[in-house]
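Written below as structure tokens is the structure these notes are about.
Of the protein chains in this complex, all but one are displayed in their positions.
Coming up: chain A.
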Amino acid sequence: MENIPWFDERPVSEVRPGDHGLLGYVDAEERDRVVGPFVRAGLATEEKVVYITDQPAESLPGLERCSLDLARLKSSRQLRLLSRREACLSRAGAFEPAKLADTLDRERESAFGEGYRAVRVTMDSTWLLTEPGGAEAMLSCEDRVDRAISPSTMAMGVCQVDVRRCGTAQFGALRDSHEVLMRVDAEFDDGILTIRRIYGPFGLKLRGELDASRHSHVSEHLLRAMASRRGDIHLDVAELDFIDIGGLNLLAQHAAELPRGGALYLDHLRPDVENVITMVGWNRLPRLRPGARTGGAAR
């Protein structure tokens, strides 16, 4: 997922009306870090949130263990939890694309009438993709969903899909029918260096230039990532234009702190950056390893 062109991707905080975004997640944390901010940003402002789900509000990303008054939000209709049966299933329990499109149109219109400046819609579609014929049914309705959201000046949608369960081939087909890919917000961005957590494989994406004045930020986020998972950590450096020698030293230091047998992989190294590493020799960077090649599949 990490070698898709940058312009297709959008951090969740930059989502805007008309966006019909797709979130392919490989990990519950990744889902929560996109859907959570998406939902909370709507509720924190004058926007309506429509969540199509059979789960109770208290267990949804962004709403569990939050300080919001969920009962009040529901009664004021700012938070709309629609069951799948209400939103998109026939009486017999089969998925009905036309009903989903009608639901979206209706919710958007009523939000407008209720005075909300925008409406945010989200649904986890993994259940549909894992049903027989579900993928075709879902693809057939994407056009109508797109028509309900894209031209709108007030609607935004995020389709959630668990890539581990639906498979990369189905996810690929789905990706083509969405104009925007959702991703987690950067953890650090000073205009020179951007640090963002990635999930497939797990680690950080570094973009821009890494030098001495930014070592402490990389260190902080790398240590956090290492603390939250056991095993290997991947750094996607496809868009890292520069790393200083102290930066290599820093990465080697942290690699040495990984649990026994773990390694720090540098994925999609650019030739200019790799040149410095080849010069000093990978053997001088213990437990730092070359990972996936540019353009290749993540390992």
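We take it that contacts are C-beta pairs under 8 Å (C-beta built on N, C-alpha and C of every residue); 3 or more make two chains touch, one makes a residue touch a chain; residues count from 1.
Here, contacts and distances are computed from a predicted model.
S.K.: Report the protein name recorded by UniProt for the chain absent from the figure; options are "Spermidine/putrescine transport system permease protein", "3-hydroxyacyl-CoA dehydrogenase", "Sensor histidine kinase" or "Sugar ABC transporter ATP-binding protein".
M.R.: "Sensor histidine kinase"
S.K.: Specify the residue from the set A:S59, A:S76 or A:N275 that touches the hidden chain.
M.R.: In the full complex, the listed residue that touches the missing chain is A:N275.
S.K.: Given the full complex, what residues of chain A touch the hidden partner chain?
M.R.: Chain A touches the missing chain through residues 192, 209, 211-213, 242, 244-246, 248-249, 252-253, 256, 272, 275-276, 279-281, 283-286.
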